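One chain of protein is taken out of this complex; the other chains stay put.
The first chain written gets the first letter, and so on, giving A and B; residue counts start at 1 in each chain.
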Amino acid sequence: MAISFSLQELISIVAPSKTKGSLNETSITGIAALTEAQPGDLSFLGNLKYTTDVPKSAASVVILPLEYDGEPNANQLYLFVEKPSSVLALICGQIEQRLWQRPAPGIHPTAIIDSTARLGNNLHIGPFCIIEAGAEIGDNSILEAYCHIGRDARIGTDNWFKPRATVTDYCVTGARVKLFIGAVVGGEGFGFETVNGAHQKIPQVGNVVLEDDVEVGANSTIDRARFATTRVGKGTKIDNLVQIGHNCQIGQHCILVSQSGMAGSTILEDYVVLAGQAGLAGHLRIGKGARVGAQCGVLSDIPAGAVVLDSPAVPLQTAKKLMVLKMRLPDLFKRVDTLEKTIETLSQPK
Amino acid sequence: MAISFSLQELISIVAPSKTKGSLNETSITGIAALTEAQPGDLSFLGNLKYTTDVPKSAASVVILPLEYDGEPNANQLYLFVEKPSSVLALICGQIEQRLWQRPAPGIHPTAIIDSTARLGNNLHIGPFCIIEAGAEIGDNSILEAYCHIGRDARIGTDNWFKPRATVTDYCVTGARVKLFIGAVVGGEGFGFETVNGAHQKIPQVGNVVLEDDVEVGANSTIDRARFATTRVGKGTKIDNLVQIGHNCQIGQHCILVSQSGMAGSTILEDYVVLAGQAGLAGHLRIGKGARVGAQCGVLSDIPAGAVVLDSPAVPLQTAKKLMVLKMRLPDLFKRVDTLEKTIETLSQPK
Partner (left out) sequence: MAISFSLQELISIVAPSKTKGSLNETSITGIAALTEAQPGDLSFLGNLKYTTDVPKSAASVVILPLEYDGEPNANQLYLFVEKPSSVLALICGQIEQRLWQRPAPGIHPTAIIDSTARLGNNLHIGPFCIIEAGAEIGDNSILEAYCHIGRDARIGTDNWFKPRATVTDYCVTGARVKLFIGAVVGGEGFGFETVNGAHQKIPQVGNVVLEDDVEVGANSTIDRARFATTRVGKGTKIDNLVQIGHNCQIGQHCILVSQSGMAGSTILEDYVVLAGQAGLAGHLRIGKGARVGAQCGVLSDIPAGAVVLDSPAVPLQTAKKLMVLKMRLPDLFKRVDTLEKTIETLSQPK
């Protein structure tokens, strides 16, 4: 990867409060963790638990918090700032703009666009994309290769879809929505009625609406509603391989970590977090700001602000207490053995 | 979404036993839950736990069970039927036929079809599909965009594959099979022998057979057998992001909910249900009609008709009892503390 900053550029981005040491090199060509950095690399102390790695680092430049107290090695430059990880994000933002540039506007000749589709201005539509009849794509949106937009779907402005993203018929996205590779928005809901021993599909005639600033990770799947709408609220971020069942209602600014899943019709209020591999039964309501732990199995409603763990889910404090007691079970069994022996002795006629 | 029914049409579909109230509007333009319906919408009472939502609903038309006792608001029509959810399915079926019409027969010019492939009559083959040498596609089947059918694969009649479905070499589907977006039928099995510290692939030379009426959800993966066949029985429905390992044998009319997974060579007899995120070890037999709960981890055979929960799985009654006792552990520890103190007092010489 062709990261390259002149020392001057770097210092102008970092804007350090003070510096220590000096460097012969005049450019930085990589970023790495403290212990893995080589000469030519930039590194940083983002978490104080790695403080002892600083003096051992071979990085040419190290971004450090103001309170760090130590001297650089020879040919090494320390840059002191208030919040190293924010400064790193700034630098990475610069790199992103250079190395992951927005594709230029234009429609690839292999894209298949129905004549009734309504295309906004300044679009990038990549190779092998398909846009079906009646679909609408908002201004400044990017559809990378192999994206598929269904009939009468409406894509907002400034969307960015990575390769192989799918938005099926009648689904809608707001502004600045990002879909990652292989994301499926509007899969058919999974609902059956069993008639004479065979599972008959219940028609699934709703859609999916993703509000502004939603992101959906690679190979995640969001099913369209049985009727009406499966909705993902403004600013909610969904990681890879997540499943959202039909008719779920997800509030604003939620976070759904990888491999979590929601059965149908469950509601997340705003600012809910589902950690990795968490699973929610259907028809539940998870209150505002609740946090559902990794691998947690949720079978009933959760009040606003609660933190739950375990499967089935219990409040964090209960889960922690039960975990401690569980580890003390072997001891408890021994104590009961002892009690029984003692009682037997006491009960014997003297 | 352009749902629109004239009131007349709607009443002829619903065929109500009786009606109450009257409506100025002459058409219905949406379906929504009771609490979310707006004027112009149809709603329904499918589950009696929502009965109190009925009088508050702004829906123009509400489908109600015969036993519902209440009066409509002004400009609101109640339609009484025996089973509102079946009637809703009827209506949705009508909508589905209008809004998700079968694609018309025809082969898109961008599809790449080997000259040795045998194509049935009345096929729809969408853009960017690929059909490899020797493959066979049965009459009336639909392959939407980007579908890939491997060498010598045999696709039955009336199949409907959504975009990006894959059926690899030598795999076979029965009649009326549905594959959803990104489903992978016939991935390479995951089997290795470790030789001198390196994992050597064990060749995987079997196939996958999906019998009649099987459905496979978005981005789910079914591996081909090490030898012989990984089989999914007639009428079995598989949700999104499900994993089926090589050589699994799945019976008829099973249900595999999202994110469940089966390791290699495990057998599901007919009518087994795997709830969401359930996981089954390899080489097991799950008896007819058994139900495996959400997030359940199954490490041994399960008898027919059993219901299991927890990880590792235990029978439902045991799981419930253990869950109750687990929640009473803090109390149990206190009781043992008390017993020990009492015993100590009793044991002391008086």
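Criterion: a contact is a pair of C-beta atoms (placed from the backbone, for glycine too) under 8 Å apart; a residue touches a chain by one contact, two chains touch by 3 or more.
Quick caveat, the model's predicted, so the values are computed rather than measured.
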Contact residue for the chain not shown (choose from A:Gln76, A:Thr173, A:Asn207 or A:Gln259)
A:Gln259
I'm checking contacts with the chain that's been left out. Which of A:Pro16, A:Pro72, A:Pro203 or A:Gly217 qualifies?
A:Gly217
Using the touch definition from the top, which of B:Phe5, B:Tyr146, B:Phe161 or B:Phe180 touches the missing chain?
B:Tyr146
Given B:Thr173, B:Thr236 or B:Gln295, the residue that touches the chain left out of view is B:Gln295
For chain B, which positions touch the chain that isn't shown here?
110, 112, 128, 130, 146, 148, 152, 164, 166, 168-170, 182, 184, 187-188, 190, 192-194, 197-199, 201-207, 219, 221, 223, 226-228, 241, 243, 245, 259, 261, 263, 277, 279, 281, 295, 297, 299, 311-312, 314, 318, 321-322, 325-326, 328, 332, 335-336, 339, 342-343, 346
Note that chain A touches the absent chain at residues 1-3, 30-33, 36, 86, 88-89, 92-93, 95-96, 99-100, 110, 127-128, 145-146, 162-164, 180-182, 213, 215, 217-219, 235, 237, 239-241, 253, 255, 257-259, 271, 276-277, 294-295, 311, 323, 326-327, 329-330, 332-333, 336, 339-340, 343, 346-347
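What we mean here is this: only the chains that are shown with their structure count from here on.
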Chain-centre distance (mean CA atoms) for chain A and chain B, in whole Å, is 25
